[in-house]
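A single protein chain has been omitted; all remaining protein chains appear in their positions.
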Amino acid sequence: MENIETKLREEANRLLLEKKVDVIIGFEKGTLPLTATPCFITKPEEADKLVWNNLCTQNLAKFVHDLITAHKNSQKRVKPEDRKKKVIGVVARGCTTRSLIIHLQERQYGRDEVFIIGVPCDGYVDGKGLKVKINGADIIEGSMDGAQIKMKTSDGDKTVDFKDVLADCCKTCRFNNPIISDVMIGSPAPPMNPDAEYDDVKEFEAKTIEERWAYFAKEMEKCIRCYACRQACPSCYCPTCFVEQSQPQWVGIGEDATDTQVFQFMRLYHMVGRCVDCGSCVSVCPMGVDLRKFLKKLDKDCLEFFGNRAGSSMEDMPPLGKFDEHHDKQDFIYNP
Amino acid sequence: MIKDNEKVGAVMVVGAGIAGIQASLDLANSGMKVYLVENGISIGGVMAQLDKTFPTNDCSACILSPKLVEVGRHPNVNIMTRRTVETVEGEPGKFKVKLTSAPRYVNLDKCTGCGDCANVCPITVKAAFNGNLSERKAIYRHFPQAIPSGFAIDKLGTSPCKANCPTHISVQGYVALIADGKFKEALKLIKQDNPFPIVCGRVCNHPCETACMRGKVDEPIDIMHLKRFVADLDLNSDTRYLPEKKESNGKKVAVVGAGPSGLTCAYYLAIEGYEVVVYEALPVAGGWMAVGIPEYRLPKNVLNAEIKVIQDLGVKIYLNTRIGRDIPFDKLKSDFDAVFIGCGTMKSSKLNIPGEDMQGVIHGVDYLMQINLGKQLFLGDRVAVIGGGNVAMDAVRTAVRTGSKNVFILYRRTRAEMPASPEEIEEAIEEGIEMKFLVAPKRVVGKDGKVTGIECARMELGEPDASGRRRPIEIKGSEFIVECDAIVPAIGQEADLSFITKESGVSINKWNNVDYDKVTFATNVPGVFSGGDVVTGPQTVVKAVFSGKEAAKSIDRYLQGVDMKAGREKDWTKDLADKADVSDVPKVPREKYPNMKPEERRTSFQEVGIGFSEAQAIAEANRCLACGICSECYQCVDACIAKAIDHEMKAEEETIEVGAVIAAPGFEIFDASKRGEYGYGIYKNVVTALQFERILSASGPYFGHVQRISDGKEPKKIAFIQCVGSRDVSCGNSWCSSVCCMYATKEAIIGKEHAKGLEPTIFFMDIRAHGKDFDRFVNRAKDEYGIRYIRSMPSSIKELQQNNNLLIKYTNPDGSFTEEEFDMVVLSVGLMPPKEAKKLSASLGIELEEHGFCKTQLENPVKTSRPGVFVCGAFGGPKDIPETVMEASAAAACAEGMLAGKRGTMITPVENPEEKDMRGQSVRTGVFVCHCGINIGGVVNVPEVRDFAATLPTVVYTADNLFTCSQDTAVKMGEVIKEQNLTRVVVASCSPRTHEGLFQENCEKAGLNRYLFEMANIRDQDSWVHMHEPEKATQKAKDLLRMAVAKAQYLKPLKPGQLSVNHQALIIGGGLAGITAALSLADQGFASFVIEKEDRLGGNYNHLYKTLEGLDTRAHLKGLLEKVYNNPLITVVTGAHIEKIEGFIGNYKTTVKNKDGEKVFEHGVVLVAIGAYENEPKEYLYKQNAKVKTQRELEKLIYEKDPKLAAVKNVVMIQCVGSRNEERPYCSRYCCGEAIKNALELKAADPSRDITILYRDIRTFAFKEDYYKKAREANIKFISYEENRKPEVVASGDKVEVKVHDPILNETVNLSADAVVLSVGVVPNPENVAIGNMLKVPTNQDGFFLEAHVKLRPVDFATDGVFMCGMSHSPKYSDETVTQANAAVSRACLILTQDYIQAEGKTAYVNKERCSACGLCEINCPYSAISVNVAEGCAEVNAVLCKGCGVCTASCRMNAVDLNGFNNEEVLAQIYNINEG
Amino acid sequence: MARRKFATLKSFLNYIGVEGDRTIFTWVSASEGDRWAQVIKGATEKIRALGPANKLIKKIA
Partner (left out) sequence: MAENVANKEWEPKFVAIVCNWCTYAGADLAGISRIQYPTNVRIIRVPCTGRINPFYIVKALQTGADGVLVSG
């Protein structure tokens, strides 16, 4: 890991020096122990701030989109011929590149506007899971030591196996290496356990419909509609989210439980063919809503119905942008 | 020559199938007035009967319906149904067309198409629209979506029974109603014309039966007794039928005589609201019916019951009141407003022989009267009755019943001449009465003043007299005496007119009858009318009834001050429905009418006839042949609340001026019964392909369920037999029908989709899949559907008796026979010239070609032999829908080209008032709820729905209407909109698909934006489908209305965008297609730029010398090029390359580069005519051996008369080189014809040449088949090969050798050849993709351009403003290219003729703030109407291209795109309002 | 495209507990009046069998 970080810093430094990119989005060490936070580096000398480890949680594609959108908005007042292009470098693991591919498919920016610094990934630490493992103690200091996490906590020294606090999405990750990149740092990471990716979904599908509804209702009851999930999600980039639209108002803004259900349902549904299972929404949810249970179902259906995995190939079209008469499943159509 | 300014800007299109419809739309949409003339009752032609269309299997109705609706609503198209063209006079540019129309009997302006009429119609006939596999009524429309949507009545003329009945009752009508079990209705119908059914059901002389057509088959219908049956039912029912009486009008009429004429007159006058008083001298009412007709024929009680109905209507009858004696005639005249004299002939005529005053002579009239008035009278044992009429019969039979033993008739002629009704005579003979014929009384013999006998003379028959009967002549010296006790002379009656005073002025003629007008029954004195026997001399009851009825009409008119005669004379002998061939009608014996036994009758006055039972009556009524089709029972008139039915409509003639005529009468299908060996019409399970098409159709006779005719079971094995009536000289049809191979394949596929277990087999000679994507379709049929194709023509079919299966015998390739059993056989019947082709060609003044189709010009297949008259569709030769549509557009273009200067001169522009300003207005909704007669109101509680509407938010006005679509309601709606200041209008009625436009126009006319209108469909989707659940239907109507009102709140006034149009065209490609298009555009007055890549124009056409049909193409091309270069409207750029195309419909900018530099052209449309290339073969030693050539190379040698050719003796041609293979799985269409053309030419030059053509299927479609036949006759050999067993070409010395497997010999043959000629086929232009990308138009999987719709929009692209023609579309012959080029011009003119393009109102729009420019809308839009503006970072809608489908809106997660007319707020408002509150 | 949307929507609704038979997708062509009637009969029965809807429904105050 150290080796990758060194190479990453060298590469970032070079890219900024050679003005190949205007900014690099990566991770730096967080202010809290055992965290890493996204950072924006515009000067070569800042490259040494960059870290790459199992504490890097967020999907940086979200920031790529934000930066480019902000830039484009700022350029709107400039005459077209005087507009400047901004190239954004991004440190990207597998799921990040999938999100980037989705952005590119959805024409959010050009391929030449983003420079992808690919990095291998063996998963990240589920912060909430770690906290549970140490019985809610506050971490005062901590470090990764091989496959173990060593901590000084309010409850004394603790050691936790990394594999025990691996985020759910990482455990069954199929794409833990970048799908596309302009430069690749380090050698590919060994595979995770993708064969089990839908085990959870299958188990849920096997439940009775009333059990499923009860679970959905219970999970949605937790939601406080803080919209953190939406803010974290790289696929949630609508200029005005439907919940904030009027004429018509799609979802009530009051306390009504069904409004929350409908909000969550539709936000989730917007992820058909667009969720890369990066886990960002899950990791930021303050209430611990089990969003992944539902997102993974959409992913599974999309694969089973249309043979599509979100953002898995640059050649793909958005799955809801086409129709395949010969291969799509038709059995949902009712014949009296 | 007609000068341009004298031309007429209108075109008549004859025939309203898809060809006629397309031509009409193209013409009307580019400013021409169109008269669309159709023989039938609705438009759509054969296409409307089809289930699906190949090769896409699109539903035919779905794609046709929008066209039907468009043409049906087009303000510039006048649809004229049931019309026939009689003559076309004048010159091109100004023709006078004479038309005749057959009446429809339904007023289309009033008919709402509800179908209530058909429900009550008792006449059922085979539905030709369904291939005679189902039934329809005499009032009908072919299919529910028919245009015009109104019904029509089929009449073959007046049925003879009705015509021959003196009262002209709709006899067929009440017979049909009886057959239908509608006895009350039958009685009512009878009573419309005759108030005496009880009488006439017993004692009528029934001339109806004499005329009955059934009499030609076996025996006439027993009409009289059927009448008695319904009359008796009424007689015995608790509530007798009493006609509705009009309100009293205060006028009084006197009737003299209570006989049939007087009472009839009284009856009809009473109904009309008159006060009628009848004076009768006798002590009983009924006149002769009461006192003349004996009890056993007409019992007094039933007669009185019949008369009671008349009294119940308010008619007063004063008995024992003799006018003249008790009341002076002149007093009647002064006391009453009118007088009717119907006193009859109650005096007997005298024999005027000696001894007539002796005792024992009693005249028939007196005799019967006395008996009937109750007197006991015994005449003695021997009674002679003299005469042969009904009175004589009555007298003689009465005498029998009063106890006389020996009673006989003396008649001076024979039985054949007896005027008495045959059954009377028959019954008399049954009762033992002797008839002495050819004897005439000379003298009464008596003793003591008492009769003892009568002296008679014998007679013989001479020449016919005035009555048509042979005159009896006395035989001299033949006198003899007949002994008898009494003599009853019954030879005639006369009137007693002594009461008519001289002063009255009523004229009496020499026969002592009142003088009268034969139509009005008026006498010479105003206000005095007369009828019945008193004016005619003794006649029948029905005749008297007729006169009374007619007199009543006259009296009514007289007293209302209306002309008494107008429109009343009618020649009933004309237009009789008596011409039908009845030879095939199976015999069914007449129901035996039950009588009392003769032995019982002799002693009794009890009624002889017992009357039919109900079952008998129905059975007898069912024998009716319905020879008039419509029975004129008038049930439809009663059922029609809109009052649309008018049985009095008459044939009319009209003359219309037009500038050009387009003939599009279509085709006839071959009558399969002419190929007797296939058993069509005999074997039940043998059907034609068109019948099978209907069987497959969801709206067909079996609702799409594939089933056999014999037992309704689903078939398993089904055989299609191709070429029935095509390629068959034995039935005179040498041509190929072009479409059968494909439709059979389609029907096999669809059949299999409907019935999974189906195993179709197609027996064929060649599979002719020569159209675009056809081979792929056939391959799918074989590979995916497993449809079996057998190259063999069955020689015979036998039906197996036990299961109605069919045994087909066919030959195998090796000559052996196979017999195979099938459950069903479908005959792929060919296309024939239309039945009326000969007459039509004479009317239009055009020539037919040898097969009977329209003769067309080789240079331009839509031109006929007469300038100004064009042809399109199958009339010019059998062809498929896309070719038909192309021809229709091409014909339109040619007609328009002639009349371009008159464009827009005859159309009716629509002018609307200024729209009211809506700013600051609150929403004020008006709701109109429609009853639709009883269609809605009969199920849904309309007033309740209306009151409910008043409770809904924003609703300020509500109303309910009987017919919201009627003209008066439209006016009312307009007034209400203004008065109530409505800002929204909601109509709850029928379907917006049919009526939205109409109501929107109402709004527009009242100054309300048309998009502020909304509909709730409470008929088609409510009252009609929930007829038995009125409460729930009412609830549903409320819900639908609430939803509509909720949506209406959010509607926005829309202003469709307008876009100016550049009137020039860019034509890419200067081949035959391009230059034809340029010239055609120039004819229309439009400039064009022809961009050609090569250095010269002409393209592939440069390489052609002659067509198969013999056109000198070099001369043709030369002529075209001269015209092109001399036309100032055409700019040609050669050696040019298109750099870029910017813009869209109406406004394009194209940059073209050639050696002279770059040029920019501005234009409104683009025609893509970039052609295709000849395939360059890699196989068969081409380019390796000089003996191997292409057809094109051979053609050059032939026509350039190359001397090298002389040595070429043995020629082998190989077809399908590079076509129909894996790489190019399509047919190149023209290679078969080209090969045969060259082969024939070689053979003609040197008959000793040995020519062999190796082929897979010979595809000489339509008339090209004749050349194939000619080639075989010229001994050109044809050997077929399979794709997987291709021939081999090997060099062998100075020759080449071709090895091929001969399937007939079943061995490989070696053909030594001096020349091997390859038919190399066509490859698409490799530039198609690049050009397509510039224009944003797609290519298909083979690389040819993809049209908007393969059937109905063959030259359009889905993107508006871009068109294609020629081989860039698909491989085709040169004449087809010409047609397509003209078609493309016609389509382009729809745009070029407009100053502005009007966009759809209901288009998509983008909320820029919400858009993230993800482009999903752009990918999804089928019309390239929305795209992302990258610089702006959001999507933009091109409102002109947008068709308002809304696909973009639902694909947008951001909800940034929305759709006018169906926006999110509007749809959600509906969703939110499914439930109350 | 529409089909793909509906396929996933139906499946997803069912997954969260809204019975699949409450969302029915089909096609009826312009010439298939009878099929429409059959569809409505079938749909009514399917939905009837599920009983009144009780999930996701917003109670109106």
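For clarity, chains are labelled A, B and C in written order, and residue numbers in each chain start from 1.
We take it that contacts are C-beta pairs under 8 Å (C-beta built on N, C-alpha and C of every residue); 3 or more make two chains touch, one makes a residue touch a chain.
If you're wondering where the values come from, they're calculated on a predicted model, not measured in any experiment.
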Among the chains presented, those that the missing one touches: A, B, C
Chain not shown: contacting residue from B:G72, B:G1098, B:G1218 or B:G1446: B:G1446
Positions on chain B where the hidden chain makes contact: 62, 65-66, 113, 115, 144-145, 699, 991-994, 1017, 1019-1022, 1024-1029, 1032-1033, 1035-1036, 1039-1040, 1043, 1402, 1420, 1444-1447, 1449-1451, 1455, 1459, 1461-1462, 1464, 1467-1468, 1470-1472, 1474-1475
Chain C residues touching the omitted chain (full complex): 1-2, 5-6, 9, 13, 18, 21-41, 43-44, 46-48, 50-53, 55-58
Chain A, residues in touch with the chain not shown (by the definition above): 242, 250, 258, 262, 265-266, 269
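Note that in this section only the chains that are shown with their structure count from here on.
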Comparison of B-C and A-C by number of C-beta pairs in contact, larger one: A-C
Centre-of-Cα separation between chain C and chain A, whole angstrom: 33
Chain B residues counted as touching two or more neighbouring chains: 1420, 1451
For chain A, residues that touch 2 or more chains besides their own: 320-322
Chain C residues touching chain B - in the complex, by the definition given at the top: 1-2, 5, 29-35, 37, 60
Residue ranges of chain B touching chain A (in the complex, touch as defined): 1409-1416, 1419-1420, 1428, 1431-1433, 1451, 1453-1456, 1464-1465, 1468
Residue ranges of chain A in contact with chain B within the complex: 72, 76, 80, 106-108, 237-240, 242, 245, 247-248, 250, 270, 317-318, 320-322
